[in-house]
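Missing here is one protein chain; the remaining ones are kept as they sit in the complex.
Here is chain A:
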Amino acid sequence: IRAPKAPELPIVERRNWLIHQHYIRKDYETCKVFIKEQLQETNGMCEYAIYVQALILRLEGKIQQSLELFQSCAILNPSSTDNLKQVARSLFLLGKHKAAVEFYHEAARLSEKDWEINHNLGVCCFFIKNFKHAEEHLNTALQINKHHKTFMMLGKVHLLTGDTDKAIDVYKRAVENFPENTELLTTLGLLYLQLGKYQKAFEHLGNALTYDPNNYKAILAAGSMMQTHGDFDVAMNKYRVAACAVPESPPLWNNIGMCFFGKKKYVAAISCLKRAHYLSPFDWKVLYNLGLVHLTMQQYASAFHFLSAAINLNSRMGELYMLLAVALTNLEDGENATRAYEQAVMLDESNPLVNLNFSIFLYNHGDKKAALDQYQEMERKVNLLQDSSSSAEFDPELMDMAQKMRAALQVADNVVWTKPGKDSKSKPNSAAATKTPGAPLGSNQALGQAMSSAVSYNKNIQLPTGTNFTFCRQECEWVKTHSRENVSVKLVQNAHSDLAWKSLP
């Protein structure tokens, strides 16, 4: 009697291709059905089905479960690098970087020239702050395959170790290899911007915008540079694009606000800045700009609130105290204004405007000697700035004011002002400068009526002004910071010389 004919056993891998086809089409539900079927048919011996099941679990966020499945894959087929790589990747996602490094090393033993292993080793080392090894692994990865992700990571490593030059080199190489990668172009552009190489920064940001006109980061950075040059309309064009893409960006609305300010549309400026403030209530730069615009609008009481809120958030900036002092002067609170000015000159290191405004204030209040001291301090700062960079430009109004002050204080001229560049377009207040030339010196002498309030200035700063702070959005991208700084600082100068001017002959 012959034994019964053995049934044909189905091939274990027979549906692998189908599982793969559904997996890459992101049709995970169908994929799971086939995986289940396949595992039932093979009594769980189909390695690829388990592998894809684990990948799907990981995509669904069940990382621990996926790790276990990958480990069982590695048991089914211990000689596969893919399984080890995926185990390492799951460990990495679970934040177990050291364990991940070990698995990657093991995988590297099985397959030598593997870009993925080296790249991921670099990333793991980066996270456990082993920058030296991270750099080595990433460089090896680059030798195997020039991948833009590896370039990005290597640049980041260099930036974190403080080696900006190397980072720039890396990004430059990356841009050569990927001339159309907007992420790389923007990163390099921003790096140049940080270093003050505006020409190059603009070039790269411009390139990024050519390939992707909706790139939010590039728009903000390029827009802020245009704003600095006074090209408000062009900057606004760019911001409109960004406003469609990211309508709830505080720095964007801040910059738009300052564009309107530059175009002297103050009410629109306030609307935009208030929106920025609503979106990011703890951002002192928005408050600073709001203070500035309200000073310009002669709404000194409101300006005071915005500025003191800004000081609460950032108490290390001389210019903020100076603005507060200007507001207090106009609110006829001479005592607190003096304190604010004192704080401002103490904190500020390089801005001659602070000393000039203080000097004018002191002169207007009859303290000629102290005014002279401040004037000399201002001259010192001006000379220092001119020494450090030959191209230092000063606002023509600042120079004009300084000259008037010198005449009033009757001191010898020992500052040689650099001529302002012909292209300095941003003189929004030059009209005001010629309008009221004959205001009497010390017209604000109503100091006697000044409040004899016991509230001292120092208490003032502890004022929790922002009672409407309902929520906080954490923003930590430096692009934004930069654009704000850039815009606000420049405009401060203009606005300021105007304010100070009103109390001079």
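Observations
The rule is simple: contacts are C-beta pairs under 8 Å (C-beta built on N, C-alpha and C of every residue); 3 or more make two chains touch, one makes a residue touch a chain; residues count from 1.
Just so we're on the same page, contacts and distances are computed from a predicted model.
The listed choices are "EF-hand domain-containing protein", "Beta-hexosaminidase", "BBSome complex member BBS1" or "AP-4 complex subunit epsilon"; the UniProt protein name belonging to the chain that is not shown reads "BBSome complex member BBS1".
Of the listed positions A:Leu313, A:Leu331 or A:Leu347, the one in contact with the omitted chain in the full complex is A:Leu331. Touch with the chain that is not drawn comes from one residue among A:Ser302, A:Ser315 or A:Gln386, which is A:Ser302. The omitted chain makes contact with just one of the residues A:Leu93, A:Leu110 or A:Ala268: A:Ala268.
Among the residues A:Thr210, A:Asn314 or A:Ser350, only A:Thr210 touches the chain that is left out of the figure. Of A:Pro10, A:Gly61, A:Gly95 or A:Gly366, it is A:Pro10 that touches the chain left out of the display. Take chain A: the residues that touch the chain left off the picture are 3-4, 6-7, 9-18, 20-21, 24-26, 30, 33-34, 37, 42-45, 78-79, 82, 115, 145, 147, 149, 180, 210, 213-214, 236-241, 243-245, 247, 256, 260, 267-268, 270-272, 275, 297-302, 304, 330-333, 451, 453-455, 463.
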